[in-house]
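Just passing along the structure, written as structure tokens.
Here the complex is missing one protein chain, while the rest keep their positions.
Order of writing sets the labels: A and B. Residues in every chain begin at 1.
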Amino acid sequence: MDLSLSELATYLGAEIRGDGSARVDGVAPLSSAGSSDVTFIADPAYRKQLDSTAAAAVIVGTNLADDVASAALVVEDAYLAFAKTTQLFDRRPRQPEGVHPRAIVEDGVVLGAGVRIGPGAVIGRNTHIGDGTEVGAGCVIGSDCRIGRDCLLFANVTLYYRVSIGDRVRVQSGAVIGSDGFGFAPNKGKWERIAQLGNVRIGNNVEIGANTCIDRGALEDTVIEDDVILDNLIQIAHNVHVGQGAAMAGCVGIAGSTHIGKGCTLAGGVGIAGHLTLADGVHALGMTLITNSIDEPGVYASGTSHMPAKQWRRSAARFKQLDSIAKRLQKLEKSQEGNA
Amino acid sequence: MDLSLSELATYLGAEIRGDGSARVDGVAPLSSAGSSDVTFIADPAYRKQLDSTAAAAVIVGTNLADDVASAALVVEDAYLAFAKTTQLFDRRPRQPEGVHPRAIVEDGVVLGAGVRIGPGAVIGRNTHIGDGTEVGAGCVIGSDCRIGRDCLLFANVTLYYRVSIGDRVRVQSGAVIGSDGFGFAPNKGKWERIAQLGNVRIGNNVEIGANTCIDRGALEDTVIEDDVILDNLIQIAHNVHVGQGAAMAGCVGIAGSTHIGKGCTLAGGVGIAGHLTLADGVHALGMTLITNSIDEPGVYASGTSHMPAKQWRRSAARFKQLDSIAKRLQKLEKSQEGNA
Partner (left out) sequence: MDLSLSELATYLGAEIRGDGSARVDGVAPLSSAGSSDVTFIADPAYRKQLDSTAAAAVIVGTNLADDVASAALVVEDAYLAFAKTTQLFDRRPRQPEGVHPRAIVEDGVVLGAGVRIGPGAVIGRNTHIGDGTEVGAGCVIGSDCRIGRDCLLFANVTLYYRVSIGDRVRVQSGAVIGSDGFGFAPNKGKWERIAQLGNVRIGNNVEIGANTCIDRGALEDTVIEDDVILDNLIQIAHNVHVGQGAAMAGCVGIAGSTHIGKGCTLAGGVGIAGHLTLADGVHALGMTLITNSIDEPGVYASGTSHMPAKQWRRSAARFKQLDSIAKRLQKLEKSQEGNA
């Protein structure tokens, strides 16, 4: 991939400063960009690297444009323009068009135009796959699934039966969608299984990370709305509903029937109990434990952060005395008033 | 699936109130049930929905039976009866009987009657699979395994060699059983591997979630007793022993050689250190960190739950001063006594 700054400026809707005929063939950080790379600056903290960068041009917002001595592509949102630029230089290999001779396509499957099915993939009975969708090697798609157009399932993804996925959805390897929700009724020291009769419905433009699990619903469906992005190793339990545009980082776990509002962001390792509701625009910091519904948008956190273990042991021990500490403090305050 | 209320009553051992000839073809929640659905009420909190439900009949315990105006199936335990009912309406597609032509069955494999092996599955040398067991597409079963009867391995499950599994065990996709335990001896800044010579032994009626990992033992075996249910993304380290009927929700991690008692329940994200023993009937709330053995049954917890981040930062900072706070409080109390 190789294009001129003018072509890139047109693609980005950028104002160009410098020689538009200069050509770029890659994207790189300010510090390591070469003379044929385009780079970007979004965070003013990196401003000092502007002078030393060897990049052919810098993608920059109007706020920092005047700090750029070299050629520049001036845009409204430099980070967004950078994101769009990376997509031009993506050299991800694709499966060839069509069905690999070593793939298995069962009866009643309907494949759209330009579908790509990799070696060893299995497409179950009566499943429909939309135009331009690619299914990687070793994927197993259950029967009666609906997968939209221009989706990308990387290798070794598993979809159970009757899973529905929208358009332009990307699923990383090892993800499992439609597995049985964890539903059991206690029965004299054993567990009676609740058959999971619901399905999973995933909207458009959704991203699902590697080894992430999304369980099917018990009676009704588990739902992931449009524009949701999920990182790796996330657990989405049965009947969870994730609102449009929500984002979750790695290792998040959400228990059954919890509703996550639109635009919520959950940092890594956040855990949310079941049957809760998070309002739109709730943001949780890393490893936050959420045990009650949250009605107010805003930033939430829990726990404590790292400290030397020796000091931590003392604090952790005192934590167990906190109620007594608080009560004794109240007692002192009272007697103080008495003295006054 | 379609049956009469009388047939369902017989199946559940329920007392029927209303027209036993009415037919039902599904299960649904009180709020969304249609006229051909059976529904249930277990939690009195939903009592107010009883009047408005359109369900053909309500599965109800004796405690709430008189609140049901419509047809009812009266049982001792409504939630248990609901669980059994869902199994009647499960429409999970199955692999056809026999070995799929695109499966790979190595020498010395012994398959019971009615075994179903999906496309792309690999069954290793000398492995035995019991009557009626189904192995999904893309599963890889190592050599010398023993899998009981009426088990269900969904697609893309991996069993290593010499893994033993009882009867009626269900394993969700992406689960890995028998992987090497994490055992290494430090050796001058490097790590010398301890070959994991033990195996994994799993009892009857065990449920294993998607992408859950159960490591093989170092010298002796990792053991999961009968009736244990494990959710998704759980880590069971080498030589862990999980007692009969224990239940673990998603993202639980248990370090090496820890014993979990019978009937213990671990909520999501619980972490347990190695070489500990939990008594029978220990219950841990979400994201609890367990660093010592627990001798007394009961409910345990740790950490703190979510609060606004601004307020949280102050609390988290003070946590680091807790020992000093406690000591200063003691000092004040002493001087107080002095004054008295």
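Going forward, contacts are C-beta pairs under 8 Å (C-beta built on N, C-alpha and C of every residue); 3 or more make two chains touch, one makes a residue touch a chain.
A quick note: this is a predicted structure, and the numbers were derived from the prediction, not measured.
Touch with the chain that is not drawn comes from one residue among A:Glu134, A:Asp167 or A:Asp231, which is A:Asp231. Residue in contact with the omitted chain (choice from B:Gly34, B:Gly114 or B:Gly253): B:Gly253.
On the side of chain A, touch with the chain left out of the figure occurs at residues 26-29, 32, 77, 79-80, 82-84, 86-87, 89-93, 102, 118-120, 136-138, 154-156, 170, 172-174, 205, 207, 209-211, 227, 229, 231-233, 244-245, 247, 249-251, 262-263, 267-269, 286-287, 303-310, 312-313, 316, 319-323, 325-326, 329, 332-333, 336, 339.
Counting the whole complex, the residues of chain B in touch with the unshown chain are 104, 120, 122, 124-125, 138, 140, 142-144, 156, 158, 160-161, 174, 176, 179-180, 182-187, 189-197, 211, 213, 215, 218-220, 233, 235, 237, 251, 253, 255, 269, 271, 273, 284-285, 287-292, 294, 298-305, 307, 311, 314-315, 317-319, 321-322, 325, 328-329, 332, 335, 339.
Going forward, only the chains that are shown with their structure count from here on.
Note: centroid distance chain A to chain B, computed from Cα atoms, is 25 Å.
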